[in-house]
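Here we show just some of the chains, and they stay where they sit in the whole.
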């Protein structure tokens, strides 16, 4: 797979990392912080694996498929958790996580694409 | 500083990480690999600090200024090393590194901007 073929997935993962980290810092400023414990934790997990996945794609890692499969799983779990909260930053997180998960699954082969 | 104000620097650092990692894998495929030892090493250094800086900006780290100052320095050293080589991937690296260094210095305050 070439550099160009990863570009959409790289972009989706960067957006997801950005949304997760933004939700992370925003959650830490919320009044009702206690309700967001698990969300804060998963935001960090998701941002970290997205960051790792982006580096792996840009260095054409021989393990891209396995890394993106893991990344998709974590993105999906973070989206699930975010969907339990009403804050705007959580809602933004859901979309970014789902897009990244889909982009990762398209490359790692878990989603069939019919053109 | 808001999320939006970092965006240009985030983009520049991602492009730089991408160019450095591409140059890294490309160098490892070159026939004259030995001449590129130092470049390979600096490509990795630069990709790693750029990745770290991007995460730091997206999580609004209180140490963004210090991290970007370090990032700028490493980008500049990587650009200097890349400029000693004729390969296309090294040339692309120079531009990406210099742009990232400048974007980092603009935020970390080492470059004055007159609008």
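A few notes on this one:
In this document, chain identifiers A and B correspond to the written order of the chains, with residue numbering beginning at 1 in each.
Keep in mind that, in the parts below, a residue touches a chain if its C-beta (ideal position, glycine included) is under 8 Å from a C-beta of that chain, and two chains touch if they have at least 3 such contacts.
Note that the structure is a prediction, hence the values are computed from the model and not measured.
The complex is a homo-oligomer: 2 chains are shown here, and the full assembly described by the structure file contains 4 identical copies.
One rule holds in what follows: only the chains that are shown with their structure count from here on.
The distance from the centre of chain A to the centre of chain B, with each centre set as the mean of the Cα atoms, comes to 23 Å.
Residue ranges of chain A in contact with chain B, taken from their complex: 3, 10, 14, 17-18, 21-22, 24-25, 47-48, 51, 54-55, 58-60.
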